[in-house]
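Shown here: the complex without one of its protein chains, the others still in place.
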Amino acid sequence: MTTAADDFLDLSDIQGIVVKAYSRFGFPVARYVLFRIDLPAHGRKFVVGITPMITTGVRWTDPASIPSAATNIAFTYKGLKHLDVLDASLHGFSDEFSMGMKARRDIVGDTGPNHPRHWDPVWHNESETGQHVHILVTIDGKGETEVEARYRQILALLVECPGVVQLSGQRGGGSDDLPYQPAAAIPPKPEEAGFPGGKEHFGYSDGISTTFFKGCGADPMEVIGEDKPVKGDPRTLEGWAPVAAGELIFGYPDEAFEYPEAPGPPLFSRNGTYLVYRKLHENTGSFESYLEAEGARFPGGKEALAAKFAGRWRNGAPLATFPTQESADRYIAELSALQLKVWAGQASPAEQARYQELALQLVALDYGDDKDGARCPFGAHTRRVNPRSALRFGNKKAFADDPGALSNRRRVLRRGLPYGRSETPARDDGDHGIVIMIVNADLSRQFEFVQQQWITFGNDFKLANDQDPLPGNHGTSKNCRAGGRMII
Amino acid sequence: MSNIAGKAYAMNVITPLKWLTTLRTRLIFWGAGKLPSTTLGLVTLSLIHYARWVILRPKDFPHLGPEQPKEDLQYCYMLFFSNFNGSWDQYVDSFSSTIPTGLDSFWYKNIKYTNSIPMLPFHRYITWNQIWTDNYYNAYPMASTNDVKSAQKVRQNLIDFARSTANATPDDFQRQYNKLLLSLQHDLSQMGLNPVVSLSASAVDRRLGKERRGVS
Partner (left out) sequence: MANQSGNAYALALLCPVRAGAPPAGFDGQCQESYAAHLRYVLQSVRVSGDSPMARVPNTYLSRFFLLDDVFYQGSPALEEHLKSSYLVFCCNFHGELEPYLTGMWKTIESEVRLILNHCVGFSDQTVRDAAAFIAYIKKCEIKTTFYFNGSTDQPLAEQLKGLYLKQEFSKFAFENQGRSAREIQEAFGEFIKGTEPENTARPAWKPGVYDLDKVVAK
């Protein structure tokens, strides 16, 4: 249970991007901008200059408290070095961070077409150890205008510090040399208007589940289905508890009742965390044609097949709770209609209550009643990346009655948005995919583990070398021939 | 030198404990042998092929002749050997969060044992007392313990199915075949190489491939 007493996080010292999924607050547009620091003094001046613009995690209690745009900042290891952060502090960072993701490509499965040499040009021309991307600035806003205005404000800082260079070389819109990465939510289909959350390019509703952690400042009701499963009915508050803050933020106890490892002194790392930035191209053409071809032979058709891949129907309804397309469609239609009324302030108390009930069903599940994967396959994306209680395989007594024993230490926060347009989804080329940002306190235990063991491998789900049907590295990898197959 | 053979990782840990403690520890192991519920967590986790704990009293160190000096030890020693899937770094959390009471009682009162939670001191305790394997052999490096168990089931099912459908009509065959697939639905994934679980392991692999010194 969460109470006001859980307000122990210093939200004003934690960046907003950690605490808030901005798209839920009406920010559907974003830009991700990269910088290099040539002169440490200018780098520091830039950081001082941008600080007042940084959006914190302080709760937005009413619409008036929501700014027009949010700004957040992150640094690479080399970036911190170029700011002259003391060696004693730098040495406290984990290997995963100091090496950078390129050097860890074998661990995270970035091989074949996903090899760093195919990444956007901005990541090239680096020596093996010489990251030259030093700073990431994210801008999220209500619209293009607001984001553009904030972007200009930030670039204006560079006039005073020419030793900080904006890096172009991001791919998009037919160019290989954009000065920033644009991203924007894809609105739901008309018939799903009102549904909370946008689409990604394969057509799935995204941004539904999040990770509720202690002190995050969100409505305690949101803990249901969003955090760690505990003994109790998964459909109610009794079945869930917030994840310890130290799983996601430095300076607070984690699920093993200790502080996560972080560089010293404590003041330097407290309220900070690690953020992984990945730009994932989506082969929409292959995806659609595969669904068409295989869906024709699959009972339930292509939509049912798409649902088996994700563990959710493309309209967002969880497969474990809504096993048929008809039940899923009915559910989403009712939920979306009520959502529109709630937004408009026109919902009666009865409708409010019904809305609450339905909204809960979106996330209040733990696979306890689908332990054989009859509805949601073991290998479905969402069941892999957050197995909830599924790794007990129905053995209630297995882990001292702690249903989440094997998943609680693998939780991450997901941020980011889709990028590009896929008006012609029949094609793979073109510029469309998702920018996914993963926030966690231990890169190796959380992000890398999920990416490697749960996305590009299958043993924990008793699926040998099978990979995640959505973000798995299929087909061309020499190491694994299981790619491209899934048991449903 | 490698602790890794395909999907298996070889763990060797040696830790001291006092003689009196060994009595209780033996009792705990004896109980664990009798009561399957103690190891239910390990069974469900299903990452271990085989593991063992050996308690050595000073006099248990083999002495093979006058040319070998006699050991003169005060402590007893516990040796832990395990063959599990993944790497220790990856799964140390799983072990400590799924079977904390098991781990704590198995290492009960070993000198300076830290308890499995919090995890960082436990992790340090284990790595400090770990010995690297010089040569590790695995008869099925492309199979995890899940795969070995599932393979046994697949084979048995296939043998039974082939016998019972030997003279079946096509329709009858189809019905039974569907049943077979249903009962094997969690056993039909393909095996292959292990993902690269540690960069040192992949560096060693690369080096071995090029310049393995062949003695036998």
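Letters A and B mark the chains in the order given here, with residues in each chain numbered from 1 onward.
Note that a contact is a pair of C-beta atoms (placed from the backbone, for glycine too) under 8 Å apart; a residue touches a chain by one contact, two chains touch by 3 or more.
Predicted model, so just to flag it, every value in this text is computed and none were measured.
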*Which residue from B:T21, B:S94, B:S116 or B:S189 sits in contact with the chain not drawn here?*
B:S189
*Contact with the hidden chain (one of B:A5, B:L103, B:M119 or B:V197)*: B:A5
*Determine and list the chain B residues touching the chain excluded from the picture.*
1-2, 5-6, 8, 10, 12, 14-16, 25-26, 29, 32-33, 39, 42-43, 46-56, 60-65, 67-75, 77, 79, 81, 83, 106, 111-112, 128-129, 131-143, 145, 147-152, 154-155, 158-159, 162, 165, 168, 170-171, 173-174, 177, 181, 184, 187-193, 208, 212-216
*Footprint left on chain A by the chain that the document does not show*: 297, 481, 485
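To be clear about the criterion, only the chains that are shown with their structure count from here on.
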*Residues of chain B touching chain A in their complex?*
7, 37, 40-41, 43-46, 85-86, 89-90, 93-94, 96-101, 117-121, 144, 146-147, 150, 185-199, 202
*Show which residues of chain A lie in contact with chain B when the two form their complex.*
104, 106-107, 109, 255-258, 261, 372-373, 378, 391-393, 395, 397-400, 402, 405-406, 408-409, 444-445, 449, 452-453, 456-459, 462-466, 479-482, 485, 487
